[in-house]
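Yeah, one chain of the complex is gone here, protein chain that is, but the others are all in their spots.
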Amino acid sequence: MYLQLSTWQEVEVYLERSKAVLIPIGSTEQHGPNGFIGTDALCPEILARGIEAEIGCLVAPTLPIGMAQHHLGFSGSITLRPTTLIAVVQDVVDSLARHGFERFYFLNGHGGNIATVSAAFSEIYAEASLGKADPKRPPLRCKLKNWWENAAVQRISKERFGNAEGGHATCSEVSLTYYGYPQHRKNAEMSPEIAPTGPIYDSADYRLRFPDGRIGSNPALASVEAGKVLFEGAVPFLAADFRAFAEAH
Amino acid sequence: MYLQLSTWQEVEVYLERSKAVLIPIGSTEQHGPNGFIGTDALCPEILARGIEAEIGCLVAPTLPIGMAQHHLGFSGSITLRPTTLIAVVQDVVDSLARHGFERFYFLNGHGGNIATVSAAFSEIYAEASLGKADPKRPPLRCKLKNWWENAAVQRISKERFGNAEGGHATCSEVSLTYYGYPQHRKNAEMSPEIAPTGPIYDSADYRLRFPDGRIGSNPALASVEAGKVLFEGAVPFLAADFRAFAEAH
Amino acid sequence: MYLQLSTWQEVEVYLERSKAVLIPIGSTEQHGPNGFIGTDALCPEILARGIEAEIGCLVAPTLPIGMAQHHLGFSGSITLRPTTLIAVVQDVVDSLARHGFERFYFLNGHGGNIATVSAAFSEIYAEASLGKADPKRPPLRCKLKNWWENAAVQRISKERFGNAEGGHATCSEVSLTYYGYPQHRKNAEMSPEIAPTGPIYDSADYRLRFPDGRIGSNPALASVEAGKVLFEGAVPFLAADFRAFAEAH
Amino acid sequence: MYLQLSTWQEVEVYLERSKAVLIPIGSTEQHGPNGFIGTDALCPEILARGIEAEIGCLVAPTLPIGMAQHHLGFSGSITLRPTTLIAVVQDVVDSLARHGFERFYFLNGHGGNIATVSAAFSEIYAEASLGKADPKRPPLRCKLKNWWENAAVQRISKERFGNAEGGHATCSEVSLTYYGYPQHRKNAEMSPEIAPTGPIYDSADYRLRFPDGRIGSNPALASVEAGKVLFEGAVPFLAADFRAFAEAH
Amino acid sequence: MYLQLSTWQEVEVYLERSKAVLIPIGSTEQHGPNGFIGTDALCPEILARGIEAEIGCLVAPTLPIGMAQHHLGFSGSITLRPTTLIAVVQDVVDSLARHGFERFYFLNGHGGNIATVSAAFSEIYAEASLGKADPKRPPLRCKLKNWWENAAVQRISKERFGNAEGGHATCSEVSLTYYGYPQHRKNAEMSPEIAPTGPIYDSADYRLRFPDGRIGSNPALASVEAGKVLFEGAVPFLAADFRAFAEAH
Partner (left out) sequence: MYLQLSTWQEVEVYLERSKAVLIPIGSTEQHGPNGFIGTDALCPEILARGIEAEIGCLVAPTLPIGMAQHHLGFSGSITLRPTTLIAVVQDVVDSLARHGFERFYFLNGHGGNIATVSAAFSEIYAEASLGKADPKRPPLRCKLKNWWENAAVQRISKERFGNAEGGHATCSEVSLTYYGYPQHRKNAEMSPEIAPTGPIYDSADYRLRFPDGRIGSNPALASVEAGKVLFEGAVPFLAADFRAFAEAH
């Protein structure tokens, strides 16, 4: 069930059976020579479709812009400042809580979002903890789940890509988006084959360390077929994880 | 050309021929008994596809959440506070301006966004006007274009729907989303046939005035076929409008 | 009845008969070669005196500074950033709501305020809609009324100034301030006679397009006598509009 | 010279002889049984007229709303939150600094503004001190001058009102506004004759301590005549103080 | 009793006998050639130890960073922007109020904090006064006490240092820190012996006026022995002042 394609009456009916909602959250940022700028938004969006097909959970629209300041040295990358993203997450949760939602499962496609979205959850909880939230509001629970953190993806990635998987513009995420958008996949030479690794500071520093945008990966190995395998491996795991979160006491 | 499906190198090439970008912006809010909650995001997204097909402009990911506080009395509606939406628009424009973009065309699907997004543009300009922007940054121009404000849509709407078009959950917007997502269209009784009209204040007041969410419309008249006509009428107009904005001196 | 010249006990008495207050809001910005920098604050202030004389409504002090970033290329212009103006409007409304005021009629003198003040209203409503306002507070209603948007002013302006009325530093507004402050009126050559028109972006762009500050007007036609006619035409209309807003169910 | 009644060209000429501007700042809050709610805005405004007449300095429009949270227990009182007032002062100074103003003399009518406006100055200076201001902007100097802190007012107040002068709704300030608006002066019994004194916390506590709003004063002693004497005593002192600030190296 | 060295159960017990807490607040900023950068945080911290020994009040951890923008021209100085410091004070008070604390005594070591911390108190009170605080929260009272503002310190300072006491990097504050940290005291030539005085604007201006950081003082006169006398003089006074604040009706 997709929030964007539902009526408000249908959402009312959904709330009778579940207080949980799945919110894909991504980023719009460079992903190297053959990765889509939308990779980090498309991955959770693609997986959310699989999860929805399996368990019928409500899927909110994907939040396509994340915290990606370090990628601003590459054309097309967009960031929200952390304080902006905190406000966005807070408003989305506050709005849905008005209708009775209590469990917010953010399916995340971008490592750079983790700290800021976690801080946003604390900002939301702090409102209740400091006595500033509506005292009649039921307690809220938020969870950030990185789609790649599950046994299936870890295993497939290791088997297929080994040490070419990398940390940014990874083989897995590029494969998953190729599976979702096969007609858009790209060919590009990777030089060096496996990109360098290192720490992340600001965007100028990032561009110097990682000249084509990749970190530690060789996404020339990405394929539609691998994406399909990843999708089919990840969906059951994530569906179960969502359900566990939705139903936990 | 879609930002989400491009590489950063492709965006660099695009910037050699154009400094303009199209950004669909919508809302996630109730649209009456047979309208999608995503109507206001889906309309500009659908039209952006047509515009892109015609002129090849760069299309950013749709910003799916807008300023919809008045709809919070209906399940599934989400709002950003105006100050949050201002920060989002500012960060998106600031990010893209780093790469050399200078013209930002927001194709808007939601009347409730107009004031806030216009205020956001002023917040962006104010930074330059107050001497706080990077003095080397070229002057930026932002435009908010409501997709329904064009002669084609006005004419088609008037001919087909007359005084049943309405102000919220309009026949036109519901038709356009049915054209985009025909398999999801809904049937619903409208009672009264044409919804009441009135001013907009907070969400409790809104729900009292407009009990099923519609304002002044009878979207039972919406159809896939009308949506197609609207799409085909609007796209050339909006494509020309984008081009004029992109190329204006 | 003027808030600034009343005691708190007199305001208590007023609240027994009305929950509505009139708040003039303007701007401090260039108005071309012969217009006062205070034009946009003085116009609603002058008209508020006429309205008060007719219906005895409570008039708050004029908010003299508005959103005028585009005028910062001309000496003496002052702007609030949109986010600042939103906070100001919110605090003023929140304060007066503590005393029992429920209807807030902002009589506006500046087109550049419209978007931001409307966004401020949404910020105020959003607090209630998101469940963050005091649940015991009665619902609030805010209205922004541009003084020139009434049949009388439109007719007089058309008859007297025709296409020389313009969009900024208009003949009407300059006339109205001359009527209010006849001893301060100025003489200035207008070159060209009728100023150019165009879109508004930041202040550097504005100064290039509109070198003496005017848009589309020839305020050399302004006169004390025309100001008097405008005042006498507008006041009854605005008084009725205020009363309708104050008394609406 | 009044900013509101000047043209931008006249301000340009003024800037050739002075970089200093006088900005009256007040508050809109209860002033006891016979004091105007606008007392704290009207006092600096009235005095600014005298100063302007004497030395021809540029007078900005009065900022009529200040920090008055403690008065919100009395009808008609309005506050800006401190953070809002900081933003307002910052925007006003930043705007005028764009035109070349360097010295900002805030003539203050309200004790409750002192801390917040001083903090606002620090916020402005911090921008330069932290390297975030335009490095080409000349150094700015701001001064908050309480109109009653001068030898003339202190002497007159002591002679005429002695220990009935008080701390809020003082005899002096009420007299000064009666001098400015004699037709609006009020009669009211004071009970007790001299109001209590004590510390200031929130508005509920304030109302308990100071039931009619006054602190330590008996403003029944206020008169138009005393206001005239205060005006004539204060103006030369404040004019000299402004000039010294404007010309200091 | 020190908050940092207590358990939460011990704090619960404390709350049964007192709702008051002492919070040392300082700054981290240059203090001339022989003063510690931490002077303004160390002074209230040292005195708090004496007060705690005398009356057993609860002492919160020292807030070591204050509003010190004017000192940023000297290495090692740190400032919070006023708006940041307001947020910090607000969060600290809001947190402790959740546990039942009602009286917040900030023992202050830095003149530059006075305005901002006072504004923070108003921001806190405004929340209640505007009806935005939890209505069940008891009224809060905050006090900022500058440690040097007491008869003992004034007398000792006058007797020992006379006109060499000064306004920044004073003999008294340097002595007090020498008493607390005798092994760290410094020797430095003062040239001129007594530093100049003048107004405070931004950090560049400050450095020009006060080249070695001092204002009006000759802290070469500071000594461990004088610090001891100051400590012993100030503690009883401040302890009594805290107790009076804690117990006031």
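Letters A, B, C, D and E name the chains as they come in the text, with residue numbers starting at 1 for each one.
To be clear about the criterion, contacts are C-beta pairs under 8 Å (C-beta built on N, C-alpha and C of every residue); 3 or more make two chains touch, one makes a residue touch a chain.
Please read all numbers here as calculations on a predicted model, not as lab measurements.
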Self-check item: Contact set of the excluded chain (shown chains only)
Solution: A, B, D, E
Quiz prompt | From E:Ser18, E:Thr79 or E:Ser217, residue that would touch the chain that is not displayed | solution = E:Thr79
Quiz item: In the complete assembly, which of A:Pro33, A:Pro61, A:Gly76 or A:Gly112 touches the absent chain?
Solution: A:Gly112
Quiz item: Which of A:Leu15, A:Ile55, A:Leu72 or A:Leu107 sits in contact with the chain that's absent?
Solution: A:Leu72
Practice problem: In the full complex, which bits of chain D touch the chain not displayed? Write them out. | Solution: 129-132, 135
Quiz prompt | Touch list for chain E against the chain that is not drawn | solution = 2-9, 11-12, 15, 28, 30-38, 41-42, 60-65, 72, 74-81, 83-84, 87-88, 90-92, 95-96, 98-100, 181, 184, 186, 188, 213
Quiz item: Where does chain B touch the missing chain, residue by residue?
Solution: 91, 94-95, 98, 134, 137
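Here, only the chains that are shown with their structure count from here on.
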Practice problem: Return the distance between the CA-based centres of chain A and chain C, expressed in whole Å. | Solution: 46
Quiz prompt | chain C residues counted as touching two or more neighbouring chains | solution = 72, 79, 81, 83, 91, 95, 98, 129-130
Quiz item: Using the touch rule from the top of the page, what pairs of chains touch, sorted by label?
Solution: A-B, A-C, A-E, B-C, B-D, C-D, C-E, D-E
